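One structure follows; several queries about it will come next.
A single protein chain has been removed from this complex, and every other one stays in its place.
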């Protein structure tokens, strides 16, 4: 793999999920693969899960990791061509990306949308220029319109937990949990849900006080649409009017404007806020009743509840769910590690 | 060891000191112990000594280290339960801690007090919630009320230098000092002062222009009280009226309000400012004459002078002492490495 920026960069998502679950069972089985290889993680925006999980994934593969917080440690980058750089930008992305490519075998890049100009964001100008000029394989750590490492982790989590006992969240409060990933539970389906009854997965819009990017829901939608096409899941998206995602991400998904109807008999509810695509970047007015809580959970098929985190408690998602037995959010965050490790492994194998 | 947050987490302080001095003599003897183990260092506040010494300690044990400056690289965390998160906090410590626990085998946490609400600080709310929710062993990198890695380094320094020639500070200015720890001096007492004449140790309050936390003096006091109970030192605390530490930290210590009387015949003077516990977080008016200098040193038994650093020269402690033959401050900072390595080794052995 030379680029991991969307589901379209993956030849076979079932194989990639299976690879991730194999790595989870044997994290250090390929610790020579990354010897003398360096991963550079470039952040234009803050990160917790993505940085730590990707860094750990690279370490598991024997890579060296260099983290560069360009927003704090570096300086403002110019992306436009043909401008005289006599303003606030200190370096052009043409040079900055190419230079980072000189020191790293693989680069990861996080670059959020500005949510001001839809065309600019959806052209993925910054991300694509970085890819073009750096000259080495690039893994997206979340771009303006997608967060594929998150979506892969989400798919891994669904495959792994479908028809399995729900992990006990109270374990998180003890100190004697096994952190030996080899002891963690792996689905006997081996990453392949074909032939089984399909889990009903619902992406459910949630309230927020700030307009958030569409990257996580776009990305989750395109991965689930692909998984649906491959016979792995049954996929529905629910949002209030005005919050429809861009159509190319949702092709094949059932669309609902009624949360209660959408989550009926759901096996997985993926909770997430996003701002409007149509009225770009705006947090439009929205009706009451879009926050998942235990009452709504009763409508589902004892659904497991997911969220990419960070989550604002009792605004996006009820504490009673996060602290209850149906929450997968920590387990899901843990799978970010295997998501990143599977992608890096695939890239290392083609270096 | 599953938790290192105070002297009470240590079964046998003499053995821990002895372990640190063994590691100082053979830093890489256990470099396989940490193989494929990851230490996450989480800072809610700035750090120099603590970060570098703990990172180096982990590297000596063969661990991987990931540093997360939450205050700069991350976002504001919520600690209260039951609040609707529609304000400035982006993520709850329940999720943030649990997620970090997913990627790390051991976590270190620094979280200073706010010095506004005594009960909140002394409940160690932030630190304890982090420990509760992260699900992996935690080492304190300084919490609201304690700095145990510092105090262990202080005890190591006293054990190591008692009845030994004072290290020559002028060596610090040359470039040919041995930095091979195997060549550094280890006390023939092997970490055990029993049977010897006890060193008189005095914790001496010092002036400052800002109100500082009580974490370092609290912690030093509780470690010295414990060491006194174990027959290792004779311990006195001196401070102006109003600056008394919380009593549970000082049980067994002699208390003085007269610096000159307290340091008479002292073998070690540990200089440190702290704000008032009673009039919480305030820098009360204080009398003249509380800064250690060479004149006061004459009252002592040629005492070795300690400070945790950073130190404000000629405000807290006279330059003539810091640059003179009685200062242990750099040597003491160097021992932070062995303090951290002994604690991490004990944690790794029980993983």
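Order of writing sets the chain letters: A and B. Residues in each chain are counted from 1.
Basically, a residue touches a chain if its C-beta (ideal position, glycine included) is under 8 Å from a C-beta of that chain, and two chains touch if they have at least 3 such contacts.
In this text, all values refer to a predicted model and were calculated from it rather than measured experimentally.
Shown as candidates are A:137, A:281, A:310 or A:334; the residue that touches the absent chain is A:137. Across A:30, A:92 or A:331, the single residue that touches the chain missing here is A:92. What chain A contributes to its contact with the hidden chain is residues 2-3, 36, 38, 40, 64, 66, 68, 70, 72-75, 78, 81-86, 90-92, 94-96, 98-105, 131-133, 135-137, 351.
Within the complete assembly, residues 27-28, 31, 43, 46-49, 51-53, 55-56, 59-60, 69, 72, 171-175, 177, 179, 209, 309-315, 319, 322-323, 329-330, 333-334, 336-337 of chain B touch the chain that is not shown.
Methods note: only the chains that are shown with their structure count from here on.
The mean-CA centres of chain A and chain B are about 40 angstrom from one another, to the nearest whole unit.
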